[in-house]
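Okay, here's the structure, questions in a sec.
Now for subunit A:
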Amino acid sequence: MHIDIKAASLQQKRQAYKHLAKRFGEDRPASRYEEGTLDLAPETNFHYRPLWDTDHELYDQSRSRITMKDWYALRDPRQFYYANYNITRAGQIESVEHNFDMVEKRGMLSAIPAEWVEEISFYLLPLRHYEWGANMNNCQITALGHGAALTSPTCFAMGDRLGIAQLIGRIGLAIASNNETALNAAKDAWINHPDWQGVRKMVEDSLVIEDPMELFVAQNLAFDGIVYPLVYGVFSRESDRRGGAAISFLCSFMNEWFEETGKWVDAVIKIAAAENDENKALLKSWFTAWESRAVAAFKPLSVAVLGAEAGAQAIADVAATLKARAAKLGIA
Partner candidate 1 sequence: MSVTAPKKLSLKERYRILTRGLDWTTTYQEPAKVFPHAEFEGIKIRDWDGFVDPFRLTMDSYWKYQAEKERKLYAVLDSFQQNNGQTAITDGRYVNVLKIFLTAITPGEYQAHRGFAMLGRQVPNVGLRIAAQMQSLDELRHAQTQIHSCSHYNKYFDGLHSFSYQHDRVWYLSVVKSFFDDARTSGPFEFLIAIGFSFEYVLTNLLFVPFMSGAAYNGDLSTVTFGFSAQSDESRHMTLGLEAIKFVLEQHEDNAAIVQKWIDKWFWRGYRILAILAMMMDYMLPKRIMPWKDAWEIYFNEAGGALFADLARYGIKMPSTADVANKEAFRLSTETMLTFYQMGHASGFHSWLPSEDELKWLADAYGPEWERLYLPRFKYFRELEAKGEHYYNPSLPQLCQVCQIPMFFTEPDDPTKICFRDTVYNGDRYHFCSDGCQHIFENEPEKYVQAWLPVHQVMQGNCGGATIDDVRKYWAVEDGEDNYDYVGSPDETMWKGWQADRLKVGS
Partner candidate 2 sequence: MSNVSITLYNNDESRGLIAAILKDNPASTTMRMPGVVKIDCPNKITILRETVEHELGRPWDVQQLHMSLVSLSGMVDEDDDYFTIAWNH
């Protein structure tokens, strides 16, 4: 019935919300990413100072030393808004489920040599606590970062890191026939094993970083830029060689995720660095400091898994790749 109205009288009065028309011109319809993200966070006329932070307004650019003329320049190249984010992840998780099913049906885990299962439990399972730290850090940026262009994807990253932590947890359950033993041992290693203490200290130190952009660089570029290529790249290849290909298979989401998420992390840092020289210098100093922490922290693990020489080489290679990546972003 309603579609009978002739087209002439259904002339649109405007193509987009005005804040988007102001950015892109009156005649351009906006994407759902743009509608759901740009200029979304409150900017002015706040009522009360936070009881937990009298020195700042509720939303306050000065929580970071990074300055931006427009915080909405920090766009997400994936153009994630809630719906396409969840739909993307749900699709990926369906593959993960298939992988778990296949590994279970074919008894692939019982085919892994026992000593390598021990090794996997030692290097992989404690990382769920690392992911939990990453979850908290992205949550913190979501709470205190400036502009929805930055804080919406950090919220998605927060969810991702919980998801990855739980995926590692599921691997821990799977290799122990659904007993908690392997996960409990991994937690003990995280708390007590000397090889893990550099990582745990680094993570705990990151939990008290105050500047949301420093936290972004530390967690999402410096830490992840070492952990992911090392563990899900180098260690996985080692796992394949030693009969643990099933584990690499179960971790394929992590590689896929790191590649996708890295594009967003790079975009944010590249734009912030290009904004002004002060930003560039700050980002560089944060990156340098936290990257060297991450390299030092993961070296004992690399050595433990790969041996002294190969372990040192692997961490050096991963660090070199990360530095090259930072150079491309203008902060090396």
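Everything that follows uses one rule, which is that a contact is a pair of C-beta atoms (placed from the backbone, for glycine too) under 8 Å apart; a residue touches a chain by one contact, two chains touch by 3 or more; residues count from 1.
These made the cut because all candidates are chains of the complex that A comes from, given by their letters.
What you see is a predicted model, and the numbers here were worked out from it, not measured in a lab.
Among the candidates 1 or 2, the one in contact with subunit A in this complex is 1.
For subunit A in complex with candidate 1, the residues that touch the partner chain are 1-6, 9-10, 12-19, 30, 32, 35-36, 39-52, 58, 81-83, 86-87, 89-91, 93-94, 96-97, 104, 107, 109-110, 114, 117-118, 121, 128-129, 131-132, 135-136, 139-140, 142-144, 148, 151-152, 155-156, 158-159, 162-163, 165-167, 169-170, 173-180, 182-184, 187, 190-191, 200-201, 204-205, 207-208.
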